[in-house]
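Could you have a look at this structure, given as structure tokens, before my questions?
Every protein chain of the complex appears in place save one, which is left out.
To keep things simple, chains are lettered A, B and C as they appear, and every chain counts its residues starting from 1.
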Amino acid sequence: MSEMLSGGTVKKKLRVGMIGYKFMGKAHSHAYRDLPFYFDTKVEPVMQAIAGRNQEGVQAAAEKMGWASYETDWRRLIERDDIDLIDIVTPNNTHAEIVIAAANAGKHILCEKPLAMNVEEAGRMLEAVNKAGVVHMICHNYRFAPAVRYAKQLIDSGKLGHIYHFRARYLQDWIMDPNFPLVWRMRKDVCGSGTHGDLMAHSIDLARYLVGEISEVAGMMDTFIKKRPLGEMSGGLNAEIHGDQMGDVDVDDAVAFLGRFDNGAFGVFEATRFGKGNRNTNQFEINGSKGSVRWDMQSMNELELYLEDDEQGNQGFRTITCTEGIHPYAGAYWPAGHIIGYEHTFINLLHELTNGIAENRSPSPNFEDGYRNQLVLEAVETSSVNKSWVKIPTTTILTP
Amino acid sequence: MSEMLSGGTVKKKLRVGMIGYKFMGKAHSHAYRDLPFYFDTKVEPVMQAIAGRNQEGVQAAAEKMGWASYETDWRRLIERDDIDLIDIVTPNNTHAEIVIAAANAGKHILCEKPLAMNVEEAGRMLEAVNKAGVVHMICHNYRFAPAVRYAKQLIDSGKLGHIYHFRARYLQDWIMDPNFPLVWRMRKDVCGSGTHGDLMAHSIDLARYLVGEISEVAGMMDTFIKKRPLGEMSGGLNAEIHGDQMGDVDVDDAVAFLGRFDNGAFGVFEATRFGKGNRNTNQFEINGSKGSVRWDMQSMNELELYLEDDEQGNQGFRTITCTEGIHPYAGAYWPAGHIIGYEHTFINLLHELTNGIAENRSPSPNFEDGYRNQLVLEAVETSSVNKSWVKIPTTTILTP
Amino acid sequence: MSEMLSGGTVKKKLRVGMIGYKFMGKAHSHAYRDLPFYFDTKVEPVMQAIAGRNQEGVQAAAEKMGWASYETDWRRLIERDDIDLIDIVTPNNTHAEIVIAAANAGKHILCEKPLAMNVEEAGRMLEAVNKAGVVHMICHNYRFAPAVRYAKQLIDSGKLGHIYHFRARYLQDWIMDPNFPLVWRMRKDVCGSGTHGDLMAHSIDLARYLVGEISEVAGMMDTFIKKRPLGEMSGGLNAEIHGDQMGDVDVDDAVAFLGRFDNGAFGVFEATRFGKGNRNTNQFEINGSKGSVRWDMQSMNELELYLEDDEQGNQGFRTITCTEGIHPYAGAYWPAGHIIGYEHTFINLLHELTNGIAENRSPSPNFEDGYRNQLVLEAVETSSVNKSWVKIPTTTILTP
Partner (left out) sequence: MSEMLSGGTVKKKLRVGMIGYKFMGKAHSHAYRDLPFYFDTKVEPVMQAIAGRNQEGVQAAAEKMGWASYETDWRRLIERDDIDLIDIVTPNNTHAEIVIAAANAGKHILCEKPLAMNVEEAGRMLEAVNKAGVVHMICHNYRFAPAVRYAKQLIDSGKLGHIYHFRARYLQDWIMDPNFPLVWRMRKDVCGSGTHGDLMAHSIDLARYLVGEISEVAGMMDTFIKKRPLGEMSGGLNAEIHGDQMGDVDVDDAVAFLGRFDNGAFGVFEATRFGKGNRNTNQFEINGSKGSVRWDMQSMNELELYLEDDEQGNQGFRTITCTEGIHPYAGAYWPAGHIIGYEHTFINLLHELTNGIAENRSPSPNFEDGYRNQLVLEAVETSSVNKSWVKIPTTTILTP
């Protein structure tokens, strides 16, 4: 018997409109595409439309990535009533305007990190989604690596005891060549900051997720190469130089800060784009009174775990390949020992988001997290300028 | 301007019919799904139909994995003229019949490994596809990890010099519990062999790919647990026991062999399902006169490379994360340092297959490789029984 | 022919007197014992005498470790004219008095780290040795691991280019049990500080050695467990509790600081005794414009090196086992690939010291380094109290 599938599933659709379509657009698009394959989600994502200013570019992207339609003005996308979720993967300086418009239009929202250009903007954005009652998330995807999720379970279960230390490094090296052009990620008016918002925001999110709020920081930021050739503004790794004019780099190349968590733990944070040989080293180590964990995104399936309850003589950091049924999300993929990669962090995040939308709640990390992250980012910036410790406000009037 | 995409690409379609839908069915299905997202293939795969005996099961699988239709009899699938490629992911004892039928029907064929139950079968299969002039591949997916592909480039370029040593280990541990039931992978009538065809076939393929043909082998094979409870025959890792009857395990739990390559290199091979703690350790190391490489599937993005031309004092194995544009396939995915996983080996393989079909050639590894692999498998079995060295025939009448 | 060796070498003797004989006493004693076996030093160390207050203890130590005689008053040792070099391995609060007395007596001096209780003391000590014209060294032994020494050569040769980043961690976990007694290493009057002077001083020394002077710091220090049972004051890892009285811990359990080097490089430093699972993790990573190095004392023979000049595609951190003839000190020991351990760092240091004495110069790290290290230690302490950045004085009147 041969049967055509009538697509007769009665699962509710979640019609997605995405604004932007570069690196993050690819990662998000892929995740929508693969989500139903791996997970039995409560709503079914439909790749309805993407928006971008350049018609040729956006049309090609839509075709390549499997979106049903496209818009050349993001406002049009938000106006469409066949869109339930707005996914924002544009540069930081556009987030606030889009988010507020989308919230006002009653759309659920997924926004790339960092949430905003500054705390003030982030506050308004959080206010907007809260007022509109829409579901919102910020795309800190590293939380959704099974090994990170499992570390969180271990910490929450008390296995590591009282946490004394969190230390994180996020090191890249793609702009070390002084002749690499001044791309958009190095412009303050576009990004708000450089390495800080791009990389450090992720480490702060992991810290807040795993250990809790940070109460106080002392930071330093600097720009090692202060003038660069002008070139392909929208470029990534292979951006080209145009002509021989130079421009000022007005964002940080590197940032480091000390922080104290609410529970008294030490936080030591460092992020740089000048970490030669580190293509994407995103690591943390957490020491508690009863155990420790270590993680590195470049071997993201593995969690190193030390437990003091291990028999004497047998104590040591063990390497857990978090690919077993018991590990978060792992059951959706492959048998034990068969690893997943970068893109799966986005699929896992979307799994949470779609379920959140089905249940009308905003899973973590949401805009509250984005806002609090921004508080830390800004405190580090202030601290760096003032060369002083800066306290992070612990309460906010913004939560409804 | 809002535009619906009319799907107006003129790319030729490749209509796929897959027979079987379990673990490998999932891996293949996913790969068809993702292939056009990542690669600009010469033909566009269409997930036309899958076949399976159990209607409920095959229907659910079709829906879940995105196949447009299903059949409950694989012969019906082969008869359909809206199918261009037959993809076989069923147990080994069905490969020959299906392949020959598909070839006779003029379908291109992708077949899971090992190709056949024995050399004789493999020979007939190779003959059939050659006679039919269809495109054929065997699914040795590990060749398609970027790091393995890059190792091949290094060897071919002469960077490692004359190869003296190939050593491989493929270690799993999922059936070590004596109470684990006698599933199909432990039945000779279904699989032909146990660990040998399941794991060792992969190591042999990597050896042939990277170093060349093996001329002679001496092997040992054994079954450590000779009786097991009967249970869920079709089961995988979580198979359940049914009742309290026991059955004979008539395939190998572990196998090891020594081999000599045509070029004189030593080969040392070991595969087992009794490697406690090794969920899926699939490693090799190659030593040449000028350099060496090491690889482990569990950190599949990384290639360890030693080059004697490195400056004295600076010599050592370096860890290359094969995620840069220059590394095979890597450009299709994410920026440098963002890793991919197990499933991507299948996507890369399909990229080669679809291009091969577009150009009417059978990319490696094809049935010739499957046949030669089977020669080695069988020689090791003979050697193990006879406790002697066994030569591998170097010529075959089967190639047209 | 059988021949007794008459010991007829005409090499000048260096008669050593050591004050103290616990952990560091063992490490130093062993190094004197092994030095002539491995190296052809310019003077020959003679283990003349050790001093300690407890007669039974010092006598047993002398016998066990191979010292020819002992004293129960260190002043007597300094008075002896059959002593050329005073080696000080006593707690920090005794260093200044002993050093000044030894210098006044015209003895060469090797002093354990940290040099002093504070900058003022360190200044007086440096003044004393300079005035006396004796040879002096401070025992920062980690500089003398072949891999660290080799890293220095790479940096000096320009292979790593301009240095942008130095990051170090020194993590231990031996006092995390709240019931571990308040031993001498947790008393400010004995040590001056806790983790800071014990562990961080080493990281500061490595930083200064490899990258250069630090101009400015912002630090935090804290004591996680503020009261501990009283017990075996002189104890190490296995110290026992005596009775049920509690005492105040008045030194830091953990310390972290940000620093800027004179050349603009970022320094991120952390040291703790609360790094569960880290028995003695002493790591650094340095990123330069052309390359990077990483090192960890727990695999001290290995240096990880990244060079951007490596061929594209082949770039990655390589692991150099620094046991080849070309690596510093390695030729004195075993063939390539045969590793050495902790104790060899002391032998290598003594090799430098004895040669320095033969040539009447004070090899690095000497008291000038100890003094500058103390400047950094004190600046971090001040910074931690004041919650501000503190500049390190760059000039000193103390050098003659």
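Convention: a contact is a pair of C-beta atoms (placed from the backbone, for glycine too) under 8 Å apart; a residue touches a chain by one contact, two chains touch by 3 or more.
Source: prediction; values computed, not measured.
The hidden chain makes contact, of the residues C:71, C:270 or C:310, with C:71. Annotation: of C:92, C:193, C:215 or C:281, C:281 touches the absent chain (contact as defined above). From the options A:246, A:326 or A:385, the residue with contact to the chain not on display is A:326.
Residues 1-5, 9, 23, 27, 29-30, 33-34, 36-37, 49, 55, 59, 62-73, 76, 80, 172, 174, 236-238, 278-281, 298-301, 321, 323-325, 333-344 of chain C touch the missing chain (whole complex, contact as defined above). Although one chain is not drawn, its touching partners on chain B can still be listed: residues 160, 164-165, 167, 169, 171, 173, 176, 218-220, 222, 224, 254, 256-258, 260, 264, 266, 268, 270, 272, 274-278, 287-292, 306, 308, 315-317, 387-389. In the full complex, chain A touches the omitted chain through residues 150, 305, 307, 310, 312-321, 324, 326-327.
Assume only the chains that are shown with their structure count from here on.
When chain centres are taken as C-alpha averages, the shortest distance to the whole-protein C-alpha average belongs to A.
Distance between Cα centroids is largest for the pairing of chain B with C.
Per-chain CA centroids place chain A at a distance of 42 Å from chain C.
Here the spacing of chain A and chain B, counted between their Cα centres, is 35 Å.
Annotation: 55 Å between the Cα-based centres of chain B and chain C. Residue positions 278 of chain A each touch two or more of the other chains.
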